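Of the protein chains in this complex, all but one are displayed in their positions.
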Amino acid sequence: MNVIVWNENRHEKINPVVAEIYPDGIHGAIASFLQTEEIEVKTATLDEVEHGLTDEVLNETDVLVWWGHMAHDEVEDTVVEKVYHRVLAGMGLVVLHSAHFSKIFKKLMGTSCDLKWREVGEKERLWVVDPSHPITSGLDQWIDIEKEEMYGEHFDIPTPDQLLFISWFEGGEVFRSGATYQRGKGKIFYFRPGHETYPTYYHKEIQTVIKNGVNWVRGDNTPTPEYGNVDPLETISKNKTKEID
Amino acid sequence: MNVIVWNENRHEKINPVVAEIYPDGIHGAIASFLQTEEIEVKTATLDEVEHGLTDEVLNETDVLVWWGHMAHDEVEDTVVEKVYHRVLAGMGLVVLHSAHFSKIFKKLMGTSCDLKWREVGEKERLWVVDPSHPITSGLDQWIDIEKEEMYGEHFDIPTPDQLLFISWFEGGEVFRSGATYQRGKGKIFYFRPGHETYPTYYHKEIQTVIKNGVNWVRGDNTPTPEYGNVDPLETISKNKTKEID
Amino acid sequence: MNVIVWNENRHEKINPVVAEIYPDGIHGAIASFLQTEEIEVKTATLDEVEHGLTDEVLNETDVLVWWGHMAHDEVEDTVVEKVYHRVLAGMGLVVLHSAHFSKIFKKLMGTSCDLKWREVGEKERLWVVDPSHPITSGLDQWIDIEKEEMYGEHFDIPTPDQLLFISWFEGGEVFRSGATYQRGKGKIFYFRPGHETYPTYYHKEIQTVIKNGVNWVRGDNTPTPEYGNVDPLETISKNKTKEID
Partner (left out) sequence: MNVIVWNENRHEKINPVVAEIYPDGIHGAIASFLQTEEIEVKTATLDEVEHGLTDEVLNETDVLVWWGHMAHDEVEDTVVEKVYHRVLAGMGLVVLHSAHFSKIFKKLMGTSCDLKWREVGEKERLWVVDPSHPITSGLDQWIDIEKEEMYGEHFDIPTPDQLLFISWFEGGEVFRSGATYQRGKGKIFYFRPGHETYPTYYHKEIQTVIKNGVNWVRGDNTPTPEYGNVDPLETISKNKTKEID
């Protein structure tokens, strides 16, 4: 399996707090816990040519993990379009934290993806609400994160196909923190945690969820639908009538 | 309730078959069966200024019914954007037949909305698969249409929030013919039948479904979410600690 | 519309705290705010003959509201069976609070309907997560209840057809507090609040939700499916072959 961890990699360059927590970038931290014998992980970042997502790279990618925050607008529409078509064609997509506002996620959702937020370093507790789902494998009933940014409802997304986690926040809000969607042949997993100023991606259970998510969104050898004008598979009585005429 | 029936109104102008079936346009036919004492129906078409969908018109519209086919690309992106925001803000949207490929529907779905099709005038039978839903009110177990265009699976849409009808086609295909979605505060109903060369919109049961659909997508006095940065509703322990420091 | 508010009416008889809050019983309190010119509301309780739910009563009932807690086991299976068939036939059902453990709800869900709970009188905040749904009409973004029993995830229910509310609890839990289901021709709305020792059913916004729920679950003139052996609607080629033989 080929996985690309994409990161805009900007906070890391301008904010020493972030640089200290993630010396190899958020992408580096995520790539390092995803890498296994079965999973070949590479990274790509905003400032690379074509944001590191050339046709060649995308066509070989089974799962794309996306982190972005302050530079969503700098992602070129042509790249977004290519990623979009790859997802519909079966590439898995894991969307993390502030990438709720990325162009690719908004395009795939069809909504504003807006939400409430607050950055005071409060406690987040993610409750598993679907204990049948493989993405919850290896977890306990909930995950505690001592300090995170708050995201609160209403989260303006379509009704999730599957809702896996609901977050409780110390300040009084809740949030649908883990949700899956299918789009064409592609599967998408949105997972909330991961503000850049906290060491969330070193949290073992958060890593477990992201690993599970990558495995779950991976495509299978599912059928590729053909679209457009088609001949009938059965005899049409009206046509027969015409033939008789 | 204010309803706008929007139609590109092009086939009617260039194809005598369509003009004969729908002398007042498809919009005229639909408007005439929707009009009641409680429902004020107006029409709008592609060739009007701003396609007949000015801010003034849109802001007063409770439900927009959309029919388009050959000229989707001529619908201006600025108008699509305004309709999109009105839907998220609670305007109901009924999307008919070939409007599956309209800009507004594709934008709200986040998928290609592609499908198989064939135009030989075959029989379609729409089966009710959710007999609890108000949109099926007044119907029998199924609806027969003697001659229609075929639309076949795979229909590249997100998983419907509610699947109401499945079509059987004489030529061997099936189709998810009636589906609802929520987007923001808005409700959307997609309904398949209505090819321009058949008198489908004079069919009493098809009219019943569209009437029910218009009533169902109509918005209520539901809450308007606020988004962005918010203060905590409860005391944050970490902050208290800081204050003590 | 005919509505029956059913209550086991036991806490009221044995617990003076409950009797003081609800002198006419929980059923009396709910009935009094549901009653309007359009809605004829009656009540029924466990200790009546057939629990007040005779065939005659049930057959005329459009919507049944159910509250039970300490005496679920005393509800006769024959009555449960009759209510079940009425729901499948289109009677609306509103299930309140501890009725998550009622025989009828468990039978309709197919799961244990178990949950976490705690009774210390903590704060509950219900967040609207689907602002397109009529049941949220007239509400603000959230509802605060100063003192309630806590119900916490995992709530062992099937994936809701529509998830409307998520509760935040002071003690650190979350809960899917408002959920809808369709079963046959019937619609069901589960709504969490309403512990007997708190005056929750006098809370204006809670009343709004229950009123909206009653209106939403009400059945329409939807098709009644026929089941069993049926003749083909189209010619079967194999049969034709046989006829030729």
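Order as written gives the chain letters A, B and C; numbering starts at 1 within each chain.
Methods note: a contact is a pair of C-beta atoms (placed from the backbone, for glycine too) under 8 Å apart; a residue touches a chain by one contact, two chains touch by 3 or more.
If you're wondering where the values come from, they're calculated on a predicted model, not measured in any experiment.
Touching the chain that is not shown, out of C:41, C:99, C:115 or C:210: C:115 (per the contact rule at the top). Among B:168, B:198 or B:216, the one in contact with the hidden chain is B:168. Among the residues A:42, A:85 or A:133, only A:133 touches the chain that is left out of the figure. On the side of subunit A, the interface with the absent chain consists of residues 90, 125, 128, 130-134, 136-141, 161-162, 170, 182-187, 219-226, 233-234, using the contact rule stated above.
The chain not displayed touches subunit B at residues 125, 127-131, 141, 152-155, 159, 162-163, 166-169, 172-174, 176. Considering the complete assembly, subunit C touches the hidden chain via residues 88, 107-112, 114-118, 120-123, 147, 150, 152-154, 156, 158-159, 161, 170-173, 181-184, 225-234, 236-239.
Note that only the chains that are shown with their structure count from here on.
Between the Cα centres of subunit B and subunit C there is a gap of 31 Å.
Once the centre of each chain is set as its mean CA position, subunit A and subunit B turn out to be 28 Å apart.
Subunit C has residues 125, 128, 130-131, 141, 162 in contact with two or more other chains.
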